[in-house]
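One protein chain is absent from this view; the other protein chains keep their places.
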Amino acid sequence: MAELLQHLVNGLVLGGTYALLGIGLTLIFGLMNVVNFAHGEFYTLGAYAAFAALGLAGANFFVAVLAAIACGAALGAVCELTLLRPLRAESIDTTMLVMIGVWIAMQNAELLVWGGVAKSIPHPFPTAPLRVFVLVLAAGLIVLSYLLIHTTRLGTAMRATFQDRDTAALMGVRIGRMHTVTFAFGSALAAAAGALLGPVFLAYPSMGDLASLKAFSVVILGGLGNLPGATLGGLLLGLAEELGAGYVSSGYRDAAGFVIIILVLLLRPAGLFRKQERIG
Amino acid sequence: MSGARRAVLALLVLTLPLWLANPYFLHVVIMAGIFSILALSLNLLLGYTGQLSLGHAAFFGIGAYTSALLTLGPEWSFWLALPCAIALAALAGFLIGRLALKLRGAYFVLVTISFAGVIALVSVNWMELTNGPLGLPGVPAPVLGPWSLRAKRAYYYLVLAAVLLAYLVCRRLVGSRIGRAFVAIRENEALAESVGVDVTHYLVLAAVVSAAMAGMAGSLYAHYTRFVSPEVFLFGYTVTMVIMVVAGGKGTLAGPLVGAFIFTALPEALRAVTSWQWQMLTYGVLLVALVFFLPRGIVPAVRAWRVRNAP
Partner (left out) sequence: MARPERALTLSVRDLAVSFGGVTALAGVSFDVHRGTITSVIGPNGAGKTTAFNVITGYLSATRGRIEYERVPLTGLRPSAVAARGVVRTFQRTSVFPSQSVADNVMIGLHLRGSAGVLDVMLARRRLRAEESRLAREADALIEFVGLGHRRGEPAGGLPYGEQRLVELAVALAARPRLLLLDEPGAGMTTAEKATVSDLILRIRDRGATVLLVEHDMRMVMGISDTVIVLNHGRVIAEGPPASIQAHPDVIRAYLGSARDRA
């Protein structure tokens, strides 16, 4: 029983961070229609930012997470401005290729800067409270995201942009800025997820690959542009992985994400949660 | 290119092992040949039907493992193992084609990545069959009658024949009614259907042929390096394939060949100077730059330049 509880807690912790990854990507992929294969690299960036803050600068955990968010947002904004904006008229395949390029470049840059050996990120608390702490922070960030999207003017402007761009523009919304903000926000969430999970596991340059795929898995499960769907999907994936690894086989734990993608796309392409409306 | 130039090129290619004695360079050429086949196969899906598959490493790996396992365990001849490898890879291609036929664009890409991911996990975890991360050493070299093809000079001709075969298949397909159907699907699927092009059928066909070719490349790779491990599923190979096709020129036949040679020779040339990470970093930046500045690839750009500067 205790083991089951442990698995459930781990699953929720994992799920909470997957939810953050998924919300970020559902905004980028679901709304901006950008196939962001580099999403996982922002996750890695967040983990390394946390490592730098905690391990090198000796700051506390909150600061580390904030640093990660800041890095993610900044780099995300730069990417959007320099790479995506000029290509906005192009087909989705073109932006996909560009993001693949960013993916490769970022991962190998990280390899060069930090080396290939996994880094253990020092954490201020012993293991058990850390995971709970991570879960609480993740939940807090999810709630914050909701509030941002639904109660602030910025969030309203974002939703308007992606529901009907021309009308939004006529109403005075700066479309370009909304795209940049959305991409930065999504990337920041990914970085936050990395900072949260980094101390739980290890930080290594290729951690982003699986993170990207799992994020896509969550987005597909929850439905594109569907925030509650992404949250639920993230939790489901986390639980599925943990319970699967605990009771079925640990070697195949990462297969859960792949299998979800394949099954959902083949059987229920709109996702498990059939809400028609986009954005929350 | 003109007849005389073509004849000279053919002569050079056919006599290559005679004048390129350095085994290292010969190795590079052989690897470039194997990658050409991979690039041609990916080009069929990406360049002609317009579907990006990032899971081609799966077909490559299936071909490599099948060929290796059949020649190691039951000790079949390479000449029997090769068609089996091709067939199994083609079957995998058929499954992906049939199952993923409803999906387009990013979704198709995701399914191909997931498929490759699952296959990679299987190869690592199914120890009884694949020996897991340790891999399968000692894969025998092909034997043709009394001659062993183990030596690089002999293997070169095997790979050359395979490249020619792959090129011929692609060329015939592309220049035919089938090739036109592929392009129609890429350009305007609804319109293609309205004039009788069964999109499902042709996408599956492209997937099968593409996978079969990748499987052939896998088998050739296995019997050349004589060692197969889950490393064949490394995403780096897939990335390299994509760069070869995109940089060379997707939707052309010469493009993948040019791309394969450049991006096999280049890493080798750079190996002495920089590390693998710098190379891959450059690849990433290069891919972005290509999309912005040379979206159609090298071969079409060169052709356009020659047309503009024609006397």
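In order of appearance the chains are A and B, and numbering begins at 1 in each one.
Here is the rule we go by: a contact is a pair of C-beta atoms (placed from the backbone, for glycine too) under 8 Å apart; a residue touches a chain by one contact, two chains touch by 3 or more.
What you see is a predicted model, and the numbers here were worked out from it, not measured in a lab.
Asks: List the neighbours, among the chains on screen, of the chain that has been left out.
Replies: B
Asks: In the complete assembly, which of B:A4, B:A21 or B:A190 touches the absent chain?
Replies: B:A190
Asks: In the whole complex, not just what's shown, which of B:L91, B:V124 or B:V199 touches the removed chain?
Replies: B:V199
Asks: Give the residue, chosen from B:L136, B:L149 or B:A181, that touches the chain omitted from the document.
Replies: Residue touching the chain left out of view: B:A181.
Asks: Residue by residue, what part of chain B touches the chain that was omitted?
Replies: 169, 172-173, 176-178, 180-181, 183-184, 187-188, 190-200, 205, 209
Keep this in mind: only the chains that are shown with their structure count from here on.
Asks: Take the average of all CA coordinates in chain A, do the same for chain B, and state the distance between these two points in whole angstrom.
Replies: Each chain's C-alpha centroid was found; their separation is 33 Å.
Asks: Which residues of chain A touch chain B once you look at their complex with the stated criterion?
Replies: Per the stated touch rule, the residues are 29, 35, 83, 86-87, 92-94, 96-98, 100-109, 111-112, 209, 213, 216, 220, 249, 251-252, 254-255, 257-259, 261-262, 265-266, 269.
Asks: Which part of chain B faces chain A closely enough to touch in the complex?
Replies: For chain B paired with chain A, touching residues are 50, 52, 54, 99-100, 102-103, 105-107, 109-111, 113-115, 117-118, 121, 124-125, 235, 239, 242, 246, 275, 277-278, 280-281, 283-288, 291-292, 295.
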